[in-house]
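Note that one protein chain of the assembly has been removed; the remaining protein chains are unaltered in position.
Coming up: chain A.
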Amino acid sequence: MMPGPMGPEVRTEAARLSAIFEGLGAQPVDTSILQPADVLLDLYGEDIRARAYVTADPLRGEMMLRPDFTVPVVRAHMDEGGDPARYCYAGEVFRRQETDPDRPIEFLQAGFEIFGGDPAQADAEVFATIADALEGLDLWPSTGDIGILMAAVRGLRTSEARKGALLRHVWRPRRFRALLDRYGARTPLPAQRKALMAADDPFEGVGPVLGLRTRIEIETRIATLRDEARTPPISEEEMELIDMILDLRETAPNVLSSLRDIAVDMPAIGDAVTGLTRRLDAMSARGVDVQSLPFEGSFGRTTLEYYDGFVFGFQSPTRADLPPVATGGRYDALTRQLGQGRAVPAVGGVIRPELVVQIREGRA
């Protein structure tokens, strides 16, 4: 009999993980199950509705059953936390499942988060803590670093408008690719856009301007599009460097040496590469086998978590049908958004105790 997502052995496992995290000085945080929907919607957009249960309170408006702990923990820290701070939590999260009826809609998460401190040290501490807590389970780690891609985009020799548009879509690979290919002139300008650029009066024959978006807003965008049309394409050299970063898939030391080569032509990623070096050193000092540690340039771009630096996951090689047992990463930008101007470096990881139990029992 497979343990359910909430059975007693799963709760025992969650308690074991919490004890480990508390033993490292993490302060337990208790957050409400019902979270204000507007904060989550502003952060994640409409997509969160497909993943989280929405309910309504007559006085507070739309509320969501917490889909994870990240947002409430960041809010708690911003309200009263010191710096640096370590937090841990264990509790239910709720996920709507629109396609796969076999995936649980309610399960436990046990997590460990570090706010502030030296980023490389904090990244290494979170990864090593999660890895140690899962010791003996024979899991395969994956790692990546979205900060390298973001640094590469910021360093492109092109307009700020283009960089902004690309950075906005770092977590939406398909739109990112479409934008990049257009900025690099790999795809031609659509005919409608060419016609618009050539028109003397773009508004000719379209009737009155309808709705809240004003004529001035439309004219402003046309001006932006004209600037864009005049901006030279991103060079083929830079396009290839971005592709190389996205396609990296090797052990961490080999990736590091590739990145050092790329940094010669793209100095803007220098700091991010130094950061990766320092992180790998810190991980090694904590006993992580970095020689064989896998690294992927695109890892973590499709989750809804908005990680913007180090990212990692642990998956069972024999149970590829299961979701990752643990995931985590750095989310500095998210704290800035939630902190209304205030930001704090933050990194964390979560373990799903029910998957730990399933894999452990599968081995026994």
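The rule is simple: a residue touches a chain if its C-beta (ideal position, glycine included) is under 8 Å from a C-beta of that chain, and two chains touch if they have at least 3 such contacts; residues count from 1.
Assume contacts and distances are computed from a predicted model.
Chemist: Assuming one chain is omitted from the figure, identify its UniProt name from "ATP phosphoribosyltransferase", "Carbohydrate ABC transporter membrane protein 1 (CUT1 family)", "sulfate adenylyltransferase" or "(2Fe-2S)-binding protein".
Modeler: Missing chain, UniProt protein name: "ATP phosphoribosyltransferase".
Chemist: Where the complex has a chain not shown, which of A:82, A:208, A:317 or A:341 is the residue touching it?
Modeler: A:208
Chemist: Would you indicate which residue among A:11, A:172, A:249 or A:319 is in contact with the undisplayed chain?
Modeler: A:172
Chemist: Identify the residue among A:222, A:244 or A:268 that touches the chain left out of the display.
Modeler: Within the whole complex, the residue contacting the unshown chain is A:222.
Chemist: Per the definition of touch given earlier, which of A:137, A:196 or A:343 contacts the omitted chain?
Modeler: A:196
Chemist: What residue numbers in chain A mark contact with the hidden partner chain?
Modeler: Contacting residues on chain A, toward the hidden partner: 41-42, 45-47, 49-50, 97-101, 165, 168-169, 172-176, 178-179, 182, 190, 192-193, 196, 202-203, 206-213, 215, 217-218, 220-222, 225.
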